[in-house]
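Can you keep this structure in mind? I'll have questions shortly.
Left out: one protein chain. Kept in place: all the others.
Each chain carries a letter (A, B and C) given by its place in the written order, and its residues are counted from 1.
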Amino acid sequence: MTLVFQQILNGFVVGGTYALFALGFTLIFGVLHVLNLAHGAVFMWGAFVGLFTVTSLGLPLYVAFIAAMLAAGLISVLVDLVAFRPLRARGSPEFAAIISSIGVAQILMSLAQIASQTQVYRFPFGTFPIVFYNVLGLRISLQQIVIVASVVVLVALLLGILFATSFGRQIRAVAISERTAALLGISVSNIHGLTFFISGALAGAAGVIIGIAFNSVHFLMGEPYLLRGFVVIILGGLGSITGALAGGLIFGMVQTLSIAFLSSALSDAILFGMMFLILLVRPSGLFGALHRQVRVVRQ
Amino acid sequence: MLEVTDLATAYDGITALRGVTLRVPTGSMVAIVGPNGAGKSTLLNTISGVLRPHAGTVRFDGADVTRLPAHKVARLGLLQVPEGRQILGPLSVEENLLLGRLARGARAADGTADDLDAVFSLFPILAERRRQEGGSLSGGQQQMLAIGRALMGRPRLLMLDEPSLGLSPIMARQVFDALATLKARGQTILLVEQNARRALASTDFAYVLEQGRIVQEGPSAALASDPRIISHYLPETDLSTS
Amino acid sequence: MTASTLSLEGVSRRFGGVLAVENVSFSVAPGEIVGLIGPNGAGKSTLVNLIAGLLRLTSGRILLGAADISTAEAPEIARAGIARTFQTVRLLKDESVLDNVAIGFHAQQKSPLLARLLALPAALAEVRATREQAFAILERFDMAGFAHVPAGALSYGHQRRVEMMRTLALRPNLILLDEPVAGMNDVEADALGRIFQGIAGEGIGILLIEHNMRFVMSLCGRINVLDSGRIIASGPPAQVRSDPAVVAAYLGA
Partner (left out) sequence: MIGFVSSLQPLGELVLVNACLAFSQYVVLRAGVFSLATAGFASLGAYGAAILAARHGVPMPLALVGAGLIGAVAGLVLSVPLSRLRGVYQAIATLAFVQIVLSLALYLEPVTGGAMGMNGLPRLIGGWELILVFGVIFYAMLALSRAGIGSTFDAIRQEETVAVSLGIRVVDYHRLAFALSGALGGLGGGLMALRNYSLVPEDFGFPLLIAVLTFVVLGGRVSPVGPVVGAAVLTLLPEIARPLADYRLLVNGVLMVLVIIYWPHGIVDTIRLHLRQRRHAVSQAAP
C-alpha cells in the first residue's frame, strides 16, 4: 500500500512539471487559437540555457532558472515573429500555422544539435543537494519539494498576472475577440508577443526543472514532452488554464502508476489511448474549454 | 472634429463605400441613416481603423488618422461602440469597464474612480451587476455596458453602431435617453442607425447612406419631415398610415 | 425532378435562452418568388440555415411536398432539390469557372465509386458529359468566354453569376437566395432579377431573402416580414408595405 502512495506522490511531482510545460502550450492556443508545435523546442532551449549558465558561467541555480525563463521567453517571441505573424497578417488557415511552427521547431532543434554536438549534457554533480525526508513512511526528496514549490509559485504568478492585472485582462480580452480588443485601444500584436513571452518563460522553467530531475539535457528532449503536452491539454481542454493544471496532474499520476505496475511501453499506449477517447467523447476536454464549431451535421 | 473626405472601401470583394464625405463638428450629434447593407458599419469600421480604405482620408482633430491601426485610433479618443455590442462575455461587468479605460492612454491619468462612478450613475443597473459576467446581462444591459465601456476611455468622439439593434422598444428608449444625457453634457456623437425616425429625432444633423454613397444630408429635423427620406426605407409608403 | 411546395409549419429555434425564430409558418410553391425581409438581426439567416439543414429545429416541421425534411442533413436536403446561395459569395477561387459549375452536378453522378476510383471509361465519359452540361449552362448565362478563368479572378457581379449557375446545376425545385444583390447597384440587381424571373418561369420556387426593398417589392408575389424572430406581416407587396406593424419595425414607433 505504501508503494501505491509513494507512486501517487511521485506522480504528483511529475504531473506538476508536465502542467508547467503544458500551461504555456495551452495559453497560446487559448489566446491565438493556434497550436505552437515549437513549444517543445523552446522548452529544450530553456534547459540548455539553464545548463550553460551553471556550467559555463558558474552561476548559482536560481540565476540559471531566471536566465532560462528569460531566454526561452525571448525565443518564444521569435517563434511568433517568424512562424506565426507573417501568416496572421494574411489570414492563413490553422494548417499553415501548424506547418510553420513545425518548421521553426526543426530549426531550433537543429541549432541546438549543432551547438551541443549531439551530446547529452548533465548538470554538474552537487548542483542540487541530494537530501531525503521521511514523511508518514513516504520518501520525499528535497528536489521534489523544490519542484512542487516552484510549480506552485509559477502557477500562482501566472494566475495572478492573468486575473489580477491589467495585462492579464488585456490578454483575456484578446483571447475572446481581437477586434473588440483593438477597438478598446489594446495593441493586439503586443499582447500576442506578451503571451508568447509568458508561454516561453514557463517552458524555460519546465526545461530547467526537468533537466535537473532527469539529469539529462539534449537537443531531442523537447519532442516527447511536446507529444505528452498534447495529451495534457486535450485532457484538460484546449486553451484552458485550469484544465492544463488538472490534466498535467492526471497525466503524471496515470503515467507513474502505469509504469510502476504495468510497463513503460504500455503506459504510452494507455495515455495516448486516453487522449484519443477524450477527443471522441468530449473534444472540449474534461474541464471544457474552447470548442470549435463543426458544421457537417445539424447543430 | 471629424472630417471624412472621399472615402472608398472594398470589403469581401464588394465596393462597400464610394466617395463618402462627412463632417462631425465638436459638440454635435450626427446621424448616419440608411437601409441594411448600405455600408454604415463599413463606414464606422473604416473610420476606426478596422478596415483599410483604398481611397480618401479621415482626419480627426486636424490629424490624419486614415491608415492608423484600430488601437491607435481608439487611443486618440475616437471610440466606437460596435454593432451587436461585442461585450467580452466571460469577463465581469467591472472588468469590461476597466478595459475601456485603456483607450484613455496618455490623455489623462487621473480620476479612475470618478469614471466608474460616472458610468454607474448613468447606468445604475451596471453598478448592481458589476461582479456578474458581461455575457449574462440582457441585450439592453449589454448595450449600456458597451456604451459605459467606451465612456471609460473618455471619448472625444463617440461612435455608435446600431445601438437599438435587437432591443425591445422600452430598452431602446432607455439607451437613447442616455445618449441625450451625454449630448447635453457636450459629448460629440456619431450615430449609425437603421431606425431612421428615432435617429433623426435625437440628432442635429444627418447623412443618408445608400449603396455606399451619401445620397442626402441636412439638419435632422428637415430630413425627418422630408417624405423622400421615408421612401428610402419603404418605397411608395402611404405616409398617412405611418 | 417533380416540383413540390416547401412549407414551414410552426418552425422555432432557440439559442440558449433566446428564441431566434418563433413559430414561423409559410410556404413557397413551384414557380413562385416569395420574399423574406426584416431588419438586421430579425432571424432571417437562422431561418435559411434551418431550411438548408445546417441548424436543428427546436420545434415545428419543414416539408418539401409531402416529405418531412426537418431532420435531414444538409447533403440530403440538397439532393431532395433545395439549393442555396450564400450571403458572401463562396466559390472555389482557384478552380476554373467551368469546374465551379460542374461540381454542382455532383449529386447526379451515377457511375459507381470503384469505376471512378479506377477512372474506368464509363466514369470518364460521365465527367465529360458533366462538363458539357456545365458548359451549356455557361453559354446560357453568356459566360462561356470565362470557362477557364479561375473563379477568384472574376468581378463580384460575375462571381454571383457563377454561384447562380452552380445552384442551377443541382437541378433544384427550390432555391434559397440569401441576399443575392448585396453590394450591387440597381442596374446589376435588375439584370440578376430578370434571371430569377426566368428561373421561376421554369417552375422553380424561389425564397428571396434580401435587404434591398425596392428589389424585393419588384420581384416577389408574396412577402413575409420577419421581426425579432416572428412573422409580423405576410401578403402581396402592396399590402405589406402599408402594414402598420411593418412600418413600425422599419421606421420605429
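Note that a residue touches a chain if its C-beta (ideal position, glycine included) is under 8 Å from a C-beta of that chain, and two chains touch if they have at least 3 such contacts.
Since the model is a prediction, treat every value here as computed from it, not as a measurement.
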Displayed chains contacting the withheld chain: A, C
Selected residue (touches chain absent from view) among A:Ile8, A:Leu78 or A:Ile102: A:Ile102
Identified contact with the non-displayed chain, of C:Gly60, C:Gly104, C:Gly183 or C:Gly229: C:Gly104
Touching residues (missing chain, whole complex) on chain A: 35, 82-83, 86-87, 92, 94-96, 98-100, 102-111, 113-114, 223, 227, 230-231, 234, 238, 263, 265-269, 272-273, 275-276, 279-280, 283, 292, 294-296
Touching residues (missing chain, whole complex) on chain C: 52-54, 73-76, 78-79, 83-84, 86, 90-96, 99, 102-104, 106-107, 109, 111, 113, 115-120, 123-124, 126-127, 130, 145, 148-150, 153, 166, 170
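Throughout what follows, only the chains that are shown with their structure count from here on.
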Chain at maximum distance from chain B, centres defined as averaged CA atoms: A
Between chain A and chain C, centroid-to-centroid distance (C-alpha), Å: 48
Whole-Å gap separating chain A and chain B, where each centre is the average of the chain's CA atoms: 43
Centroid distance [mean C-alpha coordinates] between chain C and chain B, Å: 33
Chain B residues within the chain C interface of the complex: 12-16, 35-37, 84, 162, 165-166, 169, 194-198, 211-212, 230, 233-238, 241-242
Complex contacts: residues of chain C adjacent to chain B: 39-41, 88-89, 156, 159, 179, 182-183, 185, 211-214, 217, 228, 241-242, 244, 246-247, 250-253
In the complex with chain B, residue positions of chain A that touch it: 166, 169-170, 172-173, 176-177, 179-188
